[in-house]
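Let's look at chain A:
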Amino acid sequence: MVGSPVLFIAIPLLAAFLIPLLGFVWKESVRILPGLVLLYLLYLSLTLMEQVVHTGTIVEVIAGWAPPWGINLVFSPLTGLLTTLMILMGFIIWIYSYRFKNIDFQEAVKYFILLLMLITGSVGIVLTGDIFNQFVFIEITSISAYALTAFYKGRDSAEASFKYLMIGSLSSMFLLLAIALIYSQLGTLNMADIAAKAHLMKPEFKILALIFFITGLGIEAEIFPLNGWAPDAYAQAPGPIGAAFSGIVVKAGVYAMIRVMFTLFDVAGTHQFLIVIGIITLIIAEMSAVRQEHLKRMLAYSSIGQMGLVIVAFGIGTEEGVFAALFLMLNHAIIKSLLFLSGSYLVYHSTGKYISEVDGIARNLPITSFLFALGSIAIVGMPPFAGFWSKWSMLTAAAHSNLILIIGLVLSVSLIELVYYFRVLNRIYFFPKKKEVVVKKPTINALLAMGLLGLLILIIGFYPDSVTGYLHAASQSLLDKGKYIHDVLSTGQLLLP
Partner candidate 1 sequence: MINDKNSQKIVDIIRNYARKHSLWILAYGTGCGAIEIPPTMTSRYDAERLGVRGAATPRQADVLLITGYLTTKTLKRVIRVYEQMQDPKYVIGFGSCTINGGMYWDSYNTIKALDRYLPVDVYINGCMPRPESVLAGFAKLQELIQAGKADGAKKYKENLEWYRENQKKVIPTWRMPEYNW
Partner candidate 2 sequence: MIYILFSILLGGAILTFLANKISGLLRDTFFLLTMLGATLIFYTQLHIGGLVNFSIGSFNLEWGVNSFSWYFSLIVLGLGTLAAFYALSYMKGKENLGFFYFSFLISILSMLGIVMSHDLISFFIFWEMMTWSSYFMVIYSGKNVQKNGINYILFSAFGAYAMLTAIALVYANIHSLSIVEMISNYGQFSPALQTWIPILFLMAFSVKAAMMPLHVWAPGAYSDSPMAYTSVFSGALSKMGIYGMILIFVTMISHLPDDTWFREVFAWLGAITAIMGTLWAIAQDDARKLLAYSSVAQLGYIITGVAIGTDLAMLSALFLAALHALFKGTLFMAVGAVERQTGTVKFSEVTGLIRKMPWTFIASLLAIIALAGIPPLGGFVGKWMLYESLINSNHYILVIAIFFASTSAFLYCYKFLFGFFLGQEEKEWAHVKEAPALMVVPMLLMAGFLVILGTFPGILLKPADTAMQTLGFAPTEGHLWSMSVLFNAWGDQVLLRPLVYAIAGIFLFFLIILTVKGWKNTRYVTTKDISSSGEVPLEHENLTFSVNFYQPFLRAVGPVMKHRMITWYREFGAGMETIFDFTRRIYTGNGQTYAIYVMVFLVIILLLQNTIFG
Partner candidate 3 sequence: MHEIIQITWGAIVSFILAFTVGITYMGLNRKITARIQNRIGPPWYQNFIDVIKLGSKQTSIHHGVMQHMGPAFIMVTSVMSLLIIPILNQNRFFPNLNFHGDLVFLLYIMVFGPLGMALGAGQTGNPNSAIGVTRGLSQMAGFEIPWVMALVALMIQYKTTSIVDLMNIQVETGKWLMFSSPFAFLAALLAMLGMFRYAPFDIVGAPQELASGPMSENGGKYLFVMMSAGSVFAFAKLTLYVDLFMGGANNLIILVVKTFSLYLFPMLYGIVSPRYRTEQSVRYFWGWPSLFGLLAILHAMFF
């Protein structure tokens, strides 16, 4: 045992508290500390992941209270995979924003604290085995996300943050309602326990709770029509935070929703519901993205659309479907982060962040533009880059389940996606540059971060086997509900005298 899953929560929280204190001693430590923490956690998660895939799920009980009474953390292949992904993204975002707010120390302190909180919250959502605890983590994530959205303190960012806050509070309300409903029915908050006892619930209550869950978590998972807050928040938050939203926060939201739907309840029709709602999200978001004038908003809509695709893949419900969904999530996190990170340099000095302002910028920013192009080509699913394999696994999954219509829809939506990404690419490379646009050269660390992401895209693209093993383990672990229940609850029995 290298370390315990508890560390994933404890260390960053501790670090978040330490940052301002250490800042008084040595200003640079504010920037270094999160990185160290994340690096360690990355190492930890990788080793744990390796272990989990081979030996089985780790269930960590907090404070000796055995499940179903106490809070427990579950490090299964699924949660481990997502944790690793999130921490990796967090680490890369840290590299990218190492010099963020270089002059303004106070702002930097706030930024890094909030970033750590955001990552911690998201990791917590994924790791926890307790539904109320999950609610708490969702709140942590949300609150740091509100704050980060409004980070620039401008009029627009305040407005975006307020919208986010408003919708987010609705989400909290529904979640709380759902949890209350479950607790009143079953008297337990442990997910495994709920799952084991779900059949005891009255069907109407069960469905009501499910609907509240869907609504509450759907807001975090950006399903249509609950995603109104998202484009504004993505567009107004600082560049790395946009990447963090699409790479970390949304993934946690989708995880939570899928966990509820797959594990907690055994209601019929959830798969079909996921497919329908996913397709609606996908189509509406991609259609909206075409006519966007702001680069980041376009990326935001694209991100929403991709999440719709992920939800469709989950909705297929077979192991292949889940595998495809997880693969999509993985690739989307990497690629969309790259797009956000490089895209924010493309429109760095512009006030409107208009797409038209990237014209001919490739001459000034060759590497950034190249990485943006790589990301664009990858996300529309062109082989031999990462996006292709996930799209391919999605299609085969659909084909196996005889969902031909879905294949058609997904591919026609991909065509739309292709159009707007290539329009931007053409502008970057082949339009004459506008004189008034001032170019900001990326810093070394930003280049390093983006380069890392690009490298990941290439690695996964040329050698998808590097990740498919983990993804298979993860998808099996999601679908094997009985094993999850057994794993968690047996830990409790071991602890009991």
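Per the selection procedure, all candidates are chains of the complex that A comes from, given by their letters.
Simple rule for what comes next: a residue touches a chain if its C-beta (ideal position, glycine included) is under 8 Å from a C-beta of that chain, and two chains touch if they have at least 3 such contacts; residues count from 1.
Treat the numbers as computed from the prediction; the structure is a model and nothing was measured.
Novice: For chain A, which of the options 1, 2 or 3 is its touching partner in this complex?
Specialist: 2
Novice: State the interface residues of chain A toward candidate 2 in the complex, per the touch definition above.
Specialist: 159, 162-163, 166-167, 170, 174, 207-208, 210-211, 214-215, 218-219, 225-226, 228-229, 231-232, 267-270, 272-273, 284, 287-288, 290-292, 377, 380, 382-384, 388-389, 391-392, 395-396, 398-400, 402, 404, 407-408, 411-412, 414-416, 418-419, 422-423, 426-427, 429-431, 462-465, 468
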